[in-house]
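A single protein chain has been removed from this complex, and every other one stays in its place.
And then chain A:
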Amino acid sequence: MSSSSTTTTTTRLLMLKASDGVTFEVEEAVATKLGAINNMVEEEGSEDLICLPNVNGKFLGMVLEWCKKHANNNTNSDKGNDEVNKWWDKEFVMDLDQNTLYHLLMAADYLSGTELVDLLTEKVASMIRGKKVEEIRETFKIKSDFLPGQEEEIRKKNSWAFE
């Protein structure tokens, strides 16, 4: 008979293996904050080792740090903890450089960490809102691929957005 987590009182531990071979031992309740892991656990049941070929160790570690914080706070949810969470999240994203933010967001998206994706996409949005189109292109290395005249036409139609 296979062991079932519902009959044991000890917390089940999962082993997550990143693309570069780095492994993390995490409580099931922490790892299942991520939709992708949750699905794998439900599907595969008894499998304790989960390989994640699309995420490297550095970013998986950061994602799990976020999960750990938020899984702990779920157990005693009150208003005060909500505030603590918010502050913690703010600190978590405050000093991320663009490169880390990009890879962390890709990792969170791949692992279906919806709340973390929300936090990180809000951070990216805060970096670009109110910027000029030229600044966006320069910052993000995007080349305009409009035909001559097309861009002017769009600008004209949405002129209020450029005031």
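As a working rule, a contact is a pair of C-beta atoms (placed from the backbone, for glycine too) under 8 Å apart; a residue touches a chain by one contact, two chains touch by 3 or more; residues count from 1.
Throughout what follows, contacts and distances are computed from a predicted model.
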The chain that is not shown, which UniProt protein name from "Syntaxin-41", "Pescadillo homolog", "F-box domain containing protein" or "CCR4-NOT transcription complex subunit 11" does it carry?
-> "F-box domain containing protein"
Residue numbers in chain A that touch the chain omitted from display | 98-99, 101-102, 105-106, 109, 117-118, 121-122, 124-126, 128-131, 133, 136-137, 139-146, 151, 154-155, 158, 160-162
